[in-house]
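First the structure, then my questions, so here it is.
Here the complex is missing a single protein chain, while all its other protein chains stay put.
Which chain is which? They are A, B and C, in the order written, and residues in each are numbered from 1.
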Amino acid sequence: MALNKNVYFHLFVLVAFVATFYYTASRFRQGGKFSIRKLDAIAKMEEAVGRATEMGRPIHWSYGMGAFDAQYFAAFTLLEYAASLCAKYDTQMIVSIALPEVVPMTEEVIRKAYTDAGKIDKYRPDDIRFWGGSHNPAMIGTISREQVAGNFMIGSLFHESILGIEAAARYNAIQVGGTANTHQLPFIAAGCDAIFIGAEMFAAAAHLQPNPVRVGSVSAEDWLTRFMIVLMAVGAVMATFGNSALANLMKR
Amino acid sequence: MNETIGIWIGAFLTLGLFSWMYKENAWFRIVENVFVGASLGHLAVTGYQNVMDIAWKPAITGKYIMWLPLIGGFMLFSRWFKKYTWISRVPMGFLVGTTAAVVMNGAIKAQLIEQAAATMMKLTSINNIIFVVLTIAATTYFLFTLQSKQTGPIVNLGKYAMMIAFGATFGQTVMSRISLFTGRMQFLLFQWLKLTPGGG
Amino acid sequence: MIFIKSKLPVVVTFVAAFIIVAQYYLDIPAWKSFAAELLRWNVVLAAFALALGIGGIVRLHWGRISRRDPSAPYSAICLLSLAVFLVVGFAQTTRGKTYQWLWDYILLPVQATSYATTFFFITSAAYRAFRIKNSYAVVLMVSAILMMLRVGFFASVMPFTPKVAAWVWDIPTTAGMRAVTIGAALSLVGSSFRVIVGLERGHLGGGE
Partner (left out) sequence: MLEKLNNADIRILYVLMVIAATFPLLWPIGLPLPISEQVKASYNAIETNIKQNDLVFIGVDFEPTQEAELWPQLLAVGRHVASKGARIVLVNMIAGGFRYEERFEEVLIKQFDMKYGVNLLALPFSAGREAAFQSIVADFKGLYKVDLHGKTLTGFPLWNEIKSSKDFKMYVQIADAPDWWLRPMSQVKGLLLWNGTVASGASTMAPLYQSGQMCGFIIGMSGGAEYEVLTKRPGPAAAAMDAQSMGHALIILFVILGNVGYQMTRRNEAKAKKAR
């Protein structure tokens, strides 16, 4: 087996994650305890759907225009949650999509939420709207014509974040944002009622449904992040004394 | 002549989009729908060219493996028939799998290892000390299962660092947003209305 | 049959992912080039998905027109514009003269203007968001204003601002953003892993 150069530490992180994941998941399966920091944004999502129901107005959802990446996986989980709330309260949710390959996945997620709620007859494929490159004006137009009461912008956001948020603010919508794209965090932080910052978007899955897989994953992520924090601290101290062995080791 | 018509159309579309800022109106809605059609049409044309160049031409000239993505593509259309929807999940699985794999390889190296290694600075200047402390403090904010009173102040410090970061990025972005607008105004004033700077 | 229906997508996910993850670690050139090939297939699949998406939009607008919905005229405009781009694009490819005219005078101005509307929105966002509600908000506001004072006229009347702003940018801003990046890294790994091994499959739906 010919292993590549400079991938040893990389491989170590991957193996360590997988091992920790299976360990923590099995611990939880055997009745282990688990507590997770409260995420306000999840409660805000329910509040938004509740108010939309009261006002008889729809909810708007957008993933942003970013390329298909893992942020969409986190968004799918939250979309399923939002859709199940909407199914429960019979509230309309309009989804704006920029990427074609995400359309069928979105259909599956929402259809599943409606099936699980026993309301598959209320599922409306026409509310899943693919806009391609014209996502932004189409989103602004939709938000203003439908006068949405809630606006969720969760996914790989780019400059469209501020467009959607400020447009929905005109109708006093309750807004929840979430992204790991650092350049857009300022705008969702400034304009939304509650946000998921980076990793919070992913941790929400374990919060919504604490099953062994999700709990195991979040716990394993936590353990490895802690390990990296220790590495950074030790590495900095070592560097201070002119020793860069740790940093070099990581690059191997 | 063609150019003049084009510039007038461009101005019509530009002002139509800006008109939303006053309120949602018919003009904006016309432009919005022109854009939706145009953008989907453009995507379709380039998408078709991609399919031809990447898959079809190689497939018919002996590179038989390229039939696979073509077949996968056609499998997506099974979504139009309720009974066979499951067939479309096969290419969807492929899309998701390859994407997840790329993320996994990239995230560990670019977002974890390189960033952590770059944080291992010599703690010999005030700036470096502040930098390392703030980075570590803000990272603790993303520990979800850790909830103890002792870590509270560290997490708070980290939150301040993130707020500074958000504010600074916001301020920095204002600059490029104003540039975008002046760019459109330069089109309207100088190309469409043919004014000259200096009030002519 | 039921087994194939539910498992085949997951198996395909895993195999495709395994090929790409493994090529990163293995020094086998043929494997690497095959993995690169696989990634190019995504472009093809996305193009087919695009046809699905366009089908959805045509259905939406055609429904409005045939129902004589009040918004039917707008739907007609949308379909007309789509048809013009499709016809010209397929007749001359994107390099044709007419197509370039369409690009220059229709797509280019709307694209640029759609982006430029952020100018208005960033104004109102600044006005609404930078309220001194708590100490976090103060920090947010001060660092944003500092960045705006960094360039142009302000830098000449307040020559210290570029230096202070550069420090804020290089130290706390980079540190804060780096933490977000590091914090998210393992979440990306974790969620991707769950998807690859088929433990998370909401995007593939459930049931029929």
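As a working rule, contacts are C-beta pairs under 8 Å (C-beta built on N, C-alpha and C of every residue); 3 or more make two chains touch, one makes a residue touch a chain.
This one's a predicted model, so the numbers in the text were calculated from it and none came from an experiment.
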item: Listed residues C:L38, C:L102, C:M177 or C:V195, member touching the removed chain; value: C:M177
item: Full-complex contact with the absent chain, from C:V15, C:I65 or C:L108; value: C:L108
item: Residue of C:A17, C:A35, C:V88 or C:I145 touching the missing chain in the full complex; value: C:I145
item: Listed residues B:I9, B:I130, B:I154 or B:L189, member touching the removed chain; value: B:L189
item: Where the missing chain touches chain B, by residue; value: 21-22, 46, 169, 172-176, 178-186, 189, 195, 197-199
item: Residues from chain C at the interface with the omitted partner, ascending; value: 100, 103-104, 107-109, 111-112, 115-116, 119-120, 122-124, 126-128, 130-132, 141, 145, 148-149, 151-156, 159, 162, 169, 173-174, 177
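Everything that follows uses one rule, which is that only the chains that are shown with their structure count from here on.
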item: Most extensive contact between chains (C-beta pair count); value: B-C
item: Distance-maximising chain from chain C - centres being C-alpha averages; value: A
item: Centroid spacing, where centroids are CA-atom means, of chain A and chain C in whole angstrom; value: 14
item: Sequence positions of chain B contacting 2 or more other chains; value: 17, 20, 29, 31-32, 35-36, 38-40, 42-43, 76, 79, 89, 92, 95-96, 99-100, 102-104, 107-108, 112, 116, 119, 132, 135-136, 139, 141-142, 162-163, 165-167, 169-170, 173
item: Sites on chain C at which at least two other chains make contact; value: 24, 42, 45-47, 49-50, 52-54, 57, 110, 114-115, 117-118, 120, 122, 126, 140, 144, 177, 180-184, 186, 188-189, 191-193, 195, 203-205
item: Complex interface listing, chain C residues touching chain A; value: 24-28, 42, 45-47, 49-50, 52-54, 56-57, 59-60, 63, 110-111, 114-115, 117-118, 120-122, 124-126, 128-130, 140, 144, 177, 180-184, 186-195, 199-200, 202-207
item: Residue ranges of chain B touching chain C (in the complex, touch as defined); value: 2, 5-7, 9-11, 13-14, 17-18, 20-21, 29-51, 54-55, 65, 68-70, 72-74, 76-77, 79-80, 82, 85-86, 89-105, 107-108, 111-112, 115-116, 118-119, 127, 130-132, 134-139, 141-142, 158-175, 177-178, 180-181, 183-184, 187
item: Residues of chain A defined as touching chain C within the complex; value: 1-5, 7, 10-11, 13-14, 17-18, 21, 69-74, 76-77, 80, 97, 99-101, 103-105, 107-109, 111-112, 115-116, 125-126, 128-134, 136-137, 140, 159, 162-163, 165-167, 169, 180, 182, 185-187, 189-191, 197-199, 201-203, 205, 213-214, 217-218, 220-221, 224-225, 228
